[in-house]
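The complex appears here without one of its protein chains, the remainder shown in place.
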Amino acid sequence: MDIGFLAQHLFNGLMLGVIYAMIALGFSLFFGVLDVIKFSHGDVVTLGAFAALGAIAFVGSVVPLPGLALVLGLLAAIAASMAAGMVIGGTLVLPLRNAPPVNVLLITLMAGTILREAIRLGVPNGGNPKPFPALLPDRRIEIGSFSVGIDSVTILLAGLAVVVATHHLVTRTRLGLAIRAVAQDPEVACLSGIDFRRTVLGTFALGSALAAVAGCMLGLYYREINFSMGLVLGVIGFAAAVVGGLGSLLGPILGGFLFAGVQTLVTITVPSASAYKDVAAFAVVIALIGLFPTGLISERASERV
Amino acid sequence: MRRSLTNALIAGAALIVAALSPAEAKDTVKIAFIGPLTGGNAAAGVGGRNSSMLAVQLRNADPKAKFAYELVPFDDECKPNIGVQVATKAAADRAIVAGVTHYCSAVGIATVDTYARFKLPVVVWGAILPDITYGNDYKQIHRVNGTMINEGKLAAQFLTARGFKTFAVVHDTTDYGKGQNKYFSEYLKPAGGEIVATFPVSPDQQDFTAELTRIKELKPDMIFVGGLTPLGVRVRSQMERLGVDARMAGVSGIMTAGFLEGAGAAAEGTISFHNGAPLSKYADGQAFADAYARAGFREDPDAYGPFAYSAANLIMDAVEKVGPDRAKITAELNATKGRPSLIGEINFDDHRQNIVTANVYVAQGGKWVFWPDSEYAAGKRTIAGR
Amino acid sequence: MTAPLLACSGLTMRFGGLVALDGLDIAVERGTTIGLVGPNGSGKTTFFNVLTGLYRPSAGAAALADEDIFAKSPQAIGRAGVARTFQHCRLMLDQSVFDNIALGALRHRHLGLAAQFFRRRRLREEIDALVDQVRQLANRFNPAIATALFEPAGSFTMIDRRRIEICRALIANPRLLLLDEPSAGMTPEETRRLMDDLLEFRRESPDLAVILVEHEMDVIRRVSNRCIVLNFGRKIFEGSFEALIEDRDVQTAYLGSGH
Partner (left out) sequence: MPGNGLPKRAAAVAIPALAFAGLAWLLGAEREWEIVTILVGFLAVLVVLDRTQPGRAVAAACRAERSVANATAVIATLVVLWTFREEHFALLMVATVALSATACVGLNIQMAFGGIANFAAAAFFTLGAYTAAVLTGHTALPHLLVLAAGGAVTSVLGLVLLLPVLRTRGHYVALVTIAFGLLLRNLLEVNDTFGGPQGMKIPAFAPFGFDFGTITSIAGIEVSFYLPYALAAAALFGMAFLAARCLELSWIGIAIDAVRTDPIAASTFGLSPARWKATAFLIGNAMIGVAGALYGMMNGFVNPNGAGFGESLTLISIVVLGGLGNLWGTVAASAVVLALPEKLQPIQEYRLLIFAAVVIAILRFRPGGLLPRPLRVLGSRDGVEA
């Protein structure tokens, strides 16, 4: 294979991996503080994308400034997703903290359904895919058969930066310290003066903000968003987080890239079997969980007796 | 002259009869409508329902009609098992004499046994899987719209004739996409075209960059998409993103307003093939459009609305002639030949499949334009190359 | 004298850098009660967890009636006749008292699938018999438990829960019984009654060996034949209770750790 195409495939895989990793990080953060899976996370991504779309359309109708539109769109996305994440976290997940895991899974799945249906019914012609405006400069870099838009590179770099920033936030800041303390042992954290509820909601806000950014990246990159994209993304993000190791920081990032890698690899090597790429990816997930029951990077010690 | 006079006389007499006899004197005949009224295909389903509703309303307003008609709509959710449930419900209701049924092929094929078993004559208005009519010999199953065989054949012949020789196919793995791929590939070889790669994909797949990079490497003249609007939109937008130097053609599933809106400017020049002609090409097309507008429906009739309208009329014509009896209606529908309708003459073949020809459309300036009327056909715009 | 029921030699358990058990040699003969004492964190509970197979020791060996314990899974050790209570009560709080206690008896029951479906009458008789047995046992500890066998375990007080846990261990009819601070949280009077029950039970099954972790020296004196003291995972004393209270090392260990 031509080196240019190899580079192109690598780029595609990286892009996909970053998006998966950002979503998986959210799953891992929520699991860290509360030991729950918030399945509505994928739909929070969709919500972010649609909020951005709305804000961009509004700004576009007032002033023709793509840069401003982008910034305001991003802010709107983050605000909407954070609000949704905190409402779901505060009213549905926190009260069910001591319920069986299935209940939390189911209630957040249903919350996701509500978000999804609300978008479908609330947005005019919400059932159809919506074009996402190209707000970044769309010149291309062409090196041989490798061709990539400047906007794609920007999006990829921004995604990587956000992932790194999240890591920094969790490992270096006060909020991060509180998150890690609560994740380690909620009771001890509370004794040392950390507000449990606020920390948990803060984590939900942080994870949802990541989802919002992922949503905007998806829109900018694929130039198309639709109401049901969150479901598949949610499943993939969840899978990436679990395979990588729930509760850890590096695990979900690793899991995201792994998942993207398997998908891309199947498509390149056997094109006629590209429909099997999800089959392959999920088979790998099942096998990995069988081999590493607590994920590739496990943060949890064995259960206390 | 003579004829119109007779018509006028009959109409006058009918009016008098109608005025004299109380309205309830007409027996009410129920007709089922089944289609996807919720979910991802709701736009097509609701358009079909509205159109057949319009046919019923117009007939009820016609004083010559011997019966009063009532359309009973059912939602099959585009799910086969739900489809069988509602088909059973409709078929088991003895007041329902016939049905205008199904947009989704998976549902259409799942329910044929039910209709045959209950001997309910139905006219399919949208599902295009060939097997629905050709896969069985049930007298009850009729279809006014064409099958994907027509579309695939036309696509292969039309595109090769325009000089496109190498194709990459991206199709979804539902029976719709798989069928489209099958018939397109089947007719492409004799027409002199070649398929360089085929990518079956899941209908809800988001990312096609891996497939499209492969395609870019293979440099086909054209990408043929066998799938519905979301797939078409994604492939088209991501072709743009990766700088894939090819054109795109798609089956009727992408010939929607949703595709044009979703793909935005990138949609320009996309070719599609569809069993129906534009409303303006039909003799009564304008009248239908006007009546539809007057009836005040909120949603568009969508691409298959005229078929649903014609199917409903076909059934009501049969009822008028032989009365509300399922067996007689079945026999009457079976014998349909050369029947004028909104969508042109309806001729059922020995599998009760209407013989239709497909048409070519092209996305031009944010609209789907009938190919012969387009600037592309006139040579003002060109689809080849970027 | 025959070989001891339980023989541990060089038992060592490390968690990362922490040495929780350090070369323990302990032998327990049939029919004896060992009082196991030591400050918090001295490795008593870890010792129990190792004996019941929940932890794999880093080094050392242990044999129950000449059979290697560490070759077995926790459930096989349980089936071989080791029963225990937990320092932090481990009951199924949503389930009935009977279900909780019956868990202990399951190792003596036939658990084939077909038997549960096709021999209902025999099953019913077995269940009735166990209900009677559980009721008698519970009655010895607290009649209030015996009359409410089909109430959720969570509706009982902490002391009763502990009693239920002891019943669960006793009904298993073990060869070796490990009791982890059974009197924690009880009043002296309640502790006394609990120990009376225990002693009575001991008299009925003379071969039963018991290891009792306890902080109450009165309890140790009353029920144990021999005492073992652990500190930082090491055995620092073994001998009679009278010798124990005279021992220097033990006193420093306790005073040093603030007890």
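The chains carry the letters A, B and C, assigned in the order they are written, with residues numbered from 1 in each.
In this text, a contact is a pair of C-beta atoms (placed from the backbone, for glycine too) under 8 Å apart; a residue touches a chain by one contact, two chains touch by 3 or more.
Not measured: the values here are computed from a predicted model.
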| query | Which displayed chains make contact with the chain that has been left out? | reply | A, B, C
| request: Can you work out which residue in A:Val71, A:Leu177, A:Leu250 or A:Ile289 touches the chain that's missing from view? | output: A:Ile289
| Just one of C:Gly38, C:Pro57, C:Gly104 or C:Pro182 touches the chain that is missing; which is it? | C:Gly104
| query | Which listed residue (C:Ala71, C:Met92 or C:Met158) would be found touching the missing chain in the intact complex? | reply | C:Met92
| query | Per the definition of touch given earlier, which of B:Gln57, B:Gln157 or B:Thr173 contacts the omitted chain? | reply | B:Thr173
| note | Note that chain B touches the chain not displayed via residues 37-38, 42, 73-75, 79-81, 84-86, 88-89, 91-93, 106, 109-110, 113-114, 117-118, 129, 131, 173-175, 178, 200, 202
| Tell me, which residues in chain A touch the chain that this view leaves out? | 31, 37, 91-92, 95-96, 99-103, 105-107, 109-111, 113-114, 117-118, 121, 231, 235, 238-239, 242, 246, 275-276, 278-279, 282-283, 285-287, 289-290, 293-294, 303, 305
| task | Could you please point out the chain C residues that touch the chain left off the display? | result | 52-54, 73-79, 82-84, 86, 90-92, 94-96, 98-99, 102-104, 106-107, 109-111, 113, 116-117, 120, 123-124, 126-128, 131, 149-152, 168, 172
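We adopt the following convention: only the chains that are shown with their structure count from here on.
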| Looking at mean CA positions, which chain is nearest the middle of everything shown? | A
| field | Farthest-lying chain, centroid of Cα atoms versus that of chain B | value | C
| request: Averaging only over C-alpha atoms, locate the centres of chain A and chain C and give their separation in whole Å. | output: 48
| task | Compute the distance, rounded to whole Å, between the mean C-alpha positions of chain A and chain B. | result | 39
| task | Express in whole angstrom the distance between the two chain centres, defined as the mean CA positions of chain B and chain C. | result | 75
| task | Report the residues of chain A in contact with chain B in the complex, numbered from low to high. | result | 1-2, 5, 8-9, 12-13, 15-16, 125, 127-131, 140, 142, 145, 147, 149, 152, 218, 221-224, 226, 228-229, 231-233, 263-264, 267-268, 271-272, 274-275, 278
| Contact residues on chain B for chain A in the complex? | 40, 42-43, 173, 197-202, 204-207, 209-211, 213-214, 216-217, 229-230, 233-234, 237-238, 240-243, 256-258, 261-264, 266
